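These notes concern the structure reproduced below.
The complex is shown incomplete by one protein chain, all other protein chains being positioned as in the whole.
Going in written order, the chains are labelled A, B and C, and every chain counts its residues from 1.
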Amino acid sequence: MTIAPKEFDFQVARLRLERKAKSASEKLTTLEAAAARVNDGDHVAIGGCLYSRTPLALIWALLRRRPRGLTLSRNLMSYEGEWAVVAGAADKLVTSWMGIGLPWGLSRIQREYVESGRLEFEEWSHLALGLRYRAAAMGVPFLPSLTMLGSSLMDVGGSKTVECPYTGETLHAVPALFPDVALLHVHRADRFGNGQIDGYPHMDADLARAATTVLMTAEEIVSDDEIRRHPDRTVIPGFAVDALVHVPYGSYPHECYGRYDAEPAHFTVYVDGIKERGAAGVTDYLERYVYAPRTHADYLALFDEAARRDAAARARMLTT
Amino acid sequence: MTIAPKEFDFQVARLRLERKAKSASEKLTTLEAAAARVNDGDHVAIGGCLYSRTPLALIWALLRRRPRGLTLSRNLMSYEGEWAVVAGAADKLVTSWMGIGLPWGLSRIQREYVESGRLEFEEWSHLALGLRYRAAAMGVPFLPSLTMLGSSLMDVGGSKTVECPYTGETLHAVPALFPDVALLHVHRADRFGNGQIDGYPHMDADLARAATTVLMTAEEIVSDDEIRRHPDRTVIPGFAVDALVHVPYGSYPHECYGRYDAEPAHFTVYVDGIKERGAAGVTDYLERYVYAPRTHADYLALFDEAARRDAAARARMLTT
Amino acid sequence: MTCTANELLAVMGARALRDGITVFAGVGAPLMATALAQRTHAPTLTMMMEGGILGPSFKPGDLPISTNEMRAAYHAQMLPGISDAFLLAQRGFLDVGFIGGAQIDQYGNVNTSVIGGYDRPKVRLPGSGGANDIISLCREVMILTVHEKRRFSERVEFVTSPGYLSGGDSRRKSGLLFGGVSRIVTTLGVFDFEPESRRMRLTALHPGIAVADVQANTGFEVLVSADLATTEPPTDKELDILRMLDPKRQFIG
Partner (left out) sequence: MTCTANELLAVMGARALRDGITVFAGVGAPLMATALAQRTHAPTLTMMMEGGILGPSFKPGDLPISTNEMRAAYHAQMLPGISDAFLLAQRGFLDVGFIGGAQIDQYGNVNTSVIGGYDRPKVRLPGSGGANDIISLCREVMILTVHEKRRFSERVEFVTSPGYLSGGDSRRKSGLLFGGVSRIVTTLGVFDFEPESRRMRLTALHPGIAVADVQANTGFEVLVSADLATTEPPTDKELDILRMLDPKRQFIG
């Protein structure tokens, strides 16, 4: 059993949340100040999915602080998981799948680190991990489900079953996962942290409720009035958000629905580095893209501006 | 214990759903044909909340068929519950609260019928009833919650508790409620039944997933393309919908967010009838508003057209 | 200025709300109290309504009569829906909840369901609505009510919304791990609960009210705090704001 009581203990998780200020006040800050809220050893849950709406700006700022002993969880883990492992920031990943996508093959870093015993890899089914976040978002220690029953995945985290008191059937009691921190990137927010997402929502709304501390970047900071004009588009309540940073292209070169497309060519260059030099390829990449640029603007400047404009044009075409 | 296995048996409920056609085909039909899908003895769950987005056109069509032995459930029950009881259509109501609102006092019909033993009234907390629908929507027989614990409400429906296999804590195992039929009114849908709601969603999305048969009216039928332009606004999947009817003012004189305001003056006239003549006031009302008008247009014509236009103007002012 | 019962409740309720918190409030006095607090000492307080409405603005003169209507959602910040609003409370996001009460006992248990047996009651009341959820799930709950003897009885026959149940740690033992009733504000005074027994205890009297008045209007023995205080009467500013919000006096009476 690798799940720890801290992950599913809803009473302790609630008391942590009760102590947090939930005031409708200014949440705007810098990437640096936001990232400083993550402590060594924290469980950090990452929003978006695979190469979509990944909070890359927050991950960039976090890795620059050279954190240690983190556990990262995400529904489908992309290369941010490789970064954290190779950077020595994380020693445990919790996810249902790791890679980038079909054209790039398996994650060689995942293989190499898991097979050599340097990385703990806790695997759940995609829905089970989603239900872990949702149980936490609902403030309960588990949710019943049929998924994962009968599979070897039941043993990985230490899943237990529960008997339905009405029907007598046995269900998977999917344990809650209350992360210490959630990192999210959304389309727009007001300065109080009320956040709106366009397109597929992934699991971000659940993450914002499940975590004790919520760090969020937004493509756009809009007025209070603008949020109030479309309150039915708000999916993250301001009182859940601890730090908000305005970061256009905050998940680039991953995609942001309707704003910019992903850059598969960049993924290929990244993966080629690993194919050629293994983990050293990641180290080189981190040096160039994470540690060298002193600001997020410097980071973005490493990408071709015409490519960014083109990614934006593709996104508009794909969503209209 | 008044909850029946039919309500929480997720296996049987799933098999009922598996037998249903889920084709992406035309769902448009008439109110009469939609209402004909309700059978005597069915559990009918009603969408909206109190006097908001009540599927009154569907209820109108249903009552005209003089059904018998229905159980009606709704989060907060408004006068549609009184209608069904006085009309002899329903002998059991499942809800958390019954009335119209502060200015109109208690529901005298609820009092009279419950106190005289003519009506079974199954009370749940507002959230517990919401979780009953949600458990069903998720396809599970119960959801754990802290709500209702310690209260006398635990005995009303026959609630059981469940021990969390991780923390050992005892939680309320809120039993699923799989209705036979859900009646819903939404803002817009395409002819395949993909439905969109503006403003507060109430519990309609859960009802659409929980019920075996879904009957839906929409203020507006839009093109397939229009739905596809804003897929992130769709909350009811077409494959869940069995019958769809185009009914502008489909919840009038209850409100529909952004479209028309409610008509409290009409509620007052209705309640005055009850104050004066008891259940006979409802009988008279049903005669005039439900049984006499032969079409829904005839029903709407009983209301002042200027009042309807004014209700629409108020709604615009309150939502812009 | 003199004031009505509901104005008194709204003012005393408002004063008990700290800035920067989240409040689960229904229509009537709770809404008035919360809106007043936002306009005085608590500008960063966030309000949630049972209709699944977060951070509403209210249009003066056009306040909602139910928590599920456009006036309740006027220029709101988020519309999560009913179940998800309560689930935010279950998660611990809601600091203070308000409920009313047809019948309240000395342990803060509230009955809004039935007088007499459940199946064939002498009086059928409207039911819990969200009151049971608010009292079960918010960090603390405040009850605002007119003080009448028939409302305050030694025990309620039916616990719709659990206060401290039979006192002591019985609430927690029932599985309600969080929250509880922290305060009852009535038209006569303010009450908390004695920490050991969890019985209602008078902590402050409104101006001009004596302990004997409270006892005469209460159906059980009233505990009185050692440091019994007297509340400050509503100020002109407070009343002006309430009357600005409700010029037709639909809610403040």
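Definition applied: a residue touches a chain if its C-beta (ideal position, glycine included) is under 8 Å from a C-beta of that chain, and two chains touch if they have at least 3 such contacts.
Because the structure is a prediction, the values reported are computed rather than measured.
Considering the intact complex, the chain excluded from display touches A, B.
Only one of A:E18, A:E123 or A:D224 touches the absent chain when the whole complex is considered: A:E123.
On the side of chain A, the interface with the absent chain consists of residues 49-52, 75-76, 95-99, 101-103, 106-107, 110-111, 114-115, 117, 121, 123-128, 130-131, 133-134, 145-153, 155-156, 161, 169-172, 199-203, 205-206, 255, 257-258, 261-262, 264, 314-315, 318-319, using the contact rule stated above.
For chain B, the residues in touch with the chain missing from this view are 11, 13-15, 17-18, 21-25, 136-140, 190, 192, 194, 209, 224-225, 227-228, 231-232, 234-235, 237-240.
Following the convention adopted for this analysis, only the chains that are shown with their structure count from here on.
By C-beta pair count, the most extensively touching chains are B-C. Between the Cα centres of chain B and chain C there is a gap of 29 Å.
Chain A and chain C have Cα centroids lying 39 Å from one another. Contact of a single residue of chain C with at least two other chains is seen at positions 73, 79, 87, 90, 137, 177-178. Touching two or more other chains at once are residues 11, 138-140, 231-232 of chain A.
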